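Structure incoming, see below.
Missing here is one protein chain; the remaining ones are kept as they sit in the complex.
By letter and in written order, the chains are A and B; residue numbering begins at 1 in each of them.
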Amino acid sequence: MATASEALSAIHEETLTKQPLTPAQLAWRRFRRHKMAMFGLLLLILLIVYVVGGSFVFAEKYANFVNTGIKLQAPSQAHPFGTDAVGRDILARSIYGGQISLLIGLAAVIVALAAGVTIGALSGYYGGWIDSILMRFTEAMLCIPQLFLLIVAAKYLGDKIHNFQAFGREFSGSVIVIILIIGFDSWMYLARIVRSQFLSLKEQEFVTAARCTGTSNLAIIAYHILPNSVAPIIVNATLGVANAILTEAYISFLGLGVRQPTATWGNMLESANRYLETAPWLWFFPGLLILLTVLAINFVGDGLRDALDPRAMVE
Amino acid sequence: MGRYIVRRLLQAIPLLFIISVILFVLSVEMGDPLATFGGRQVIKSEDRKRLTRQLGLDKPLYVQYIVWLVGNDWMTMDVNGDGKPDVDENGQLVYGTRKGILRGDLGTSFVTKQPVTEMIAERLPNTLLLMITSEVIILIVALVIGLASALKQYSIFDHTVTAFSFIGYSMPIPLLALGLIYIFAVYFKRWGLPYFPTGGMFDPQAGPSWQQTAWHLVLPVTAISLISIAGYSRYVRGSMLEVIQQDYIRTARAKGLAERRVVFIHALKNAALPLVTIVGLDLPFLLAGAVVTETIFAWPGMGRLFYDHTTRSDFPVLMGIIMIIAVLVVVFQLITDVTYSFLDPRIRYD
Partner (left out) sequence: MPTILDVKNLQTRFKTYDGLVYAVNGISYTLDEGETLGVVGESGCGKSVSVLSVMGLIPQPPGIIAGGQALYHDSDLLKKSDDEIRHIRGREIAMVFQDPMTSLNPVLTIGFQITEPLQLHMAMTAQQARDRTIELLSMVGIPQPDRAFDNYPHQFSGGMRQRAMIAMAISCMPQILIADEPTTALDVTIQAQIVDLVKRLRDEIGMAIIWITHDLGIIAGLAQRVIVMYAGFIVEHSSVDEVYDNPRHPYTLSLLGALPRVDMSRSERLTSIPGMPPNLIGLPKGCPFAPRCRFVVDRCREENPPLTPIAPGHQIACWVDVRTGGLR
């Protein structure tokens, strides 16, 4: 029969020796509970396998192979997704197009992160007139309608960068242009989030402590505050990828986005309008792929939002 | 409250100023009127210099900005480059012809030579018709669905609605629009069912009329609404769920009030309040989606105008439209703020 003090010390023992879960582990646990989020993650992985693995099945030459003799054929065994207006196999094109669409989505967000985090951090940390100016500028950018501005930018800058070679393949310079303009028109949301995080975190005691030990401002920003504000940035960036993919699709659909020879899901939709009645497979498959990708990302983003909720960090 | 309105108005002015600067810089950077003015022909250097002076491009940037803002009809011109102000055949001094943005002069289209303001004014009502109809439907349906979803949380209905909501706002507009057209126009026609038209605001043979417009509105409005309803209903659901947890709802029930009263009077008022802000801020951006939708449905609105003139590099029209929308955004932000502060007693009575 244990005495009270022995019972108490047994409890303390357990609490002290059991390894506490890191925030990342806690977050993953919570994420796993989300059925939708896990489904989204699975779907995303499948899509990535599709666009990457598919390139081992179909060569890019095949995807770009023009054969007007078999143009506008309905889905068949030879061409499971049918052929397009110049006889290219849509399945193969959707694989390579998917690579670019996903790449653009990811890269645009990286650009937006670079700009947004920098501006938000400077604004939030230094405050004062830096904050006023940067925030006014951010607000002003938010007032300018994104799609309209991007369309104009895409039109005028689209051919400013030459086609380039990478991985033994040729890419249209417009890919880089699209990445940059989408990135430079989506940083505002991130900037606001980062700024509000910084505003609240810089008053915390660990920042004061860091200052007392003489840590430079840059180090405080980079090593102390930023790591603590990561959660909403991750959520927003994830959802930003979905937004970027959709935006690229819209611009390319209107014929002003990524140009030949590079395919994207968006520019595969371009000719669909004309052949609406006769060849629905032209828009159905790329459209479906975009839907599935954006859906998966939204599920994952939703799960991340719950998993990374700071209130949930204390288990 | 009055002071609040004035304060917000004053805040809007620097915002408009910064927007104008950004757009002006973009205009200068990206638009090269000279490239397009001469059409396909190469411009002779003499003419080029003339054009440069005529368009005021030889003046320093800040002067160009001022001209852009308030025009140059108060300034004399020197197009022939002789250093003296020009005179016309009667010996009168020649002044500029531009009135500037602030006085409603958005320039002239390169393509149609019409004043941009005129062109936008022609098309704006059509877009507004589309947007406002959509917004009303979106609000009503989203409120109903969101409310029902929140009250029946975790039911089959709720799960289904959530699934459809996710699919709805992940849907790329072309897929939805083309899909709708394919089913409701093409297939309905094949099956002999009454089918929906897919283009324009009216059937050219029937001529414009209310019925024609209404009939033609159905598909594009559906396309726009479905996606927004998906997003808004989730928001309403979330807002409602949060409100239902609040202490004052428990108090309302403790007073013995009927559940219907608790939901529709005590809960809804609190849950719907933030929706005002969302809707108000979203309205001008609905116009963005309009570009794609109007293009697919050949709807003669501002979005389609924008697209048509992009392909023709008609820069004044493009910048004019962007400017108008940006201003509308600021105006709507103001209206939304004021409306919200009027509706929320915590702000109204401070």
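Following the convention adopted for this analysis, a contact is a pair of C-beta atoms (placed from the backbone, for glycine too) under 8 Å apart; a residue touches a chain by one contact, two chains touch by 3 or more.
For clarity, every value in this text was computed on a predicted model and none was experimentally measured.
Enquirer: From the list B:117, B:246 or B:341, pick the residue that touches the absent chain.
Expert: Checking each option in B:117, B:246 or B:341, the one touching the absent chain turns out to be B:246.
Enquirer: Check each of B:216, B:234, B:266 or B:304 against the chain that is not shown and name the one that touches it.
Expert: Considering the complete complex, B:266 is the one touching the chain left out.
Enquirer: Of B:75, B:257 or B:298, which one is in contact with the hidden chain?
Expert: B:257
Enquirer: Can you list where subunit B touches the absent chain?
Expert: Residues 246-248, 250-259, 261, 265-266, 269-270, 273, 344-346, 349 of subunit B touch the chain absent from view.
The rule we apply is simple: only the chains that are shown with their structure count from here on.
Enquirer: Any idea which subunit A residues touch subunit B in the complex?
Expert: Residue positions touching the partner: 36, 136-137, 139-149, 151-153, 155-157, 242, 246, 249-250, 253-256, 269, 272-273, 276-277, 280, 283-284, 287-288, 290-291, 294-295, 297-299, 302.
Enquirer: Given the complex with subunit A, which residues does subunit B contribute to the contact?
Expert: 14-15, 18-19, 22-23, 26, 30-31, 166-167, 169-175, 178-179, 181-182, 186, 284-285, 287-289, 291-292, 295-296, 306-307, 310-311, 313, 318-319, 321-322, 325-326, 329-330, 333
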